[in-house]
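Excerpt of the complex: some chains, original placement.
When the chains are written out, they are named A and B in that same order, and each has its own residue count from 1.
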């Protein structure tokens, strides 16, 4: 791997920091979005949470499952399953010293694919739009993992 | 970003390593806690798991959902959704060379807020205690993300 003192101030590392932060922030936004749907749909997971709404309806009935809330939660879960591997493998990939243009291509395609995935999941758009967005992200991360393995392989 | 050779041995990096390890260990403890509740409540997710208890009751009925187990699992899931973004963004934040006192403030507030969140979720405490603990953590991570983006922005 390239010497880190030179790597860490490189444009590749700055680009990784930027795209990783943006897509992790996107993932974090799914929590308030779930909260918004829970409050507007009056569908909570815990009895004590029903006190957060000022509604005068029967609070016991508000501990229930709502399809819109579950949709946002599945989107969030898919983010966890895909964005965190991207961050881990992307960091190691950055330390292998890739070309700036190649690295930017990987980061931009991944972040773009996950933004499309969220839109396709929450609206929802007809399939296979979400499946394609998901696969694009998976292939991008796998491509970075391939470079890490051929560069750093030490078993 | 600051030169890493100087950063990595800095007090900010040591502080990040300490607080990140503590809060990730806390998150890992949720797994044994779930196991403890599954064993004591006799509520398992898999048929083969019922052999782990010496109870002579009907083992088929032990594959069931228990409210206490689900509460711990939701707490664990919320940890995954919030502690991992903290670790990712906190590492990049550490590399931007923040003041030690500012960095310590972020790390301590985040770790404190997540400890409060777990207590508020598992006991449970009345709302909005858990909501406030959750929001405090979210704002802390967002504040670090803001510094990463203004320091490293490279699109």
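Everything that follows uses one rule, which is that contacts are C-beta pairs under 8 Å (C-beta built on N, C-alpha and C of every residue); 3 or more make two chains touch, one makes a residue touch a chain.
Because the structure is predicted, anything quoted here is derived from the model rather than measured.
Visitor: With 2 copies placed here, how many are in the full complex?
Guide: 3
One rule holds in what follows: only the chains that are shown with their structure count from here on.
Visitor: At what distance in angstrom does the C-alpha mean of chain B lie from that of chain A?
Guide: Between these chains, centre-to-centre, one finds 17 Å.
Visitor: Under the definition above, what is the set of chain B residues touching chain A in their complex?
Guide: Those in contact with chain A are residues 1, 3-5, 7, 71, 74, 80-82, 84-85, 88-89, 92, 95, 124-128, 130-131, 134, 138, 141-142, 145, 148-149, 152-155.
Visitor: Using the touch definition from the top, list the residues of chain A that touch chain B in their complex.
Guide: Touch list, chain A to chain B: 4-5, 8-9, 11, 13-15, 17-18, 20-22, 24-25, 27-28, 30-32, 45-46, 48-49, 51-52, 76, 80, 84, 87.
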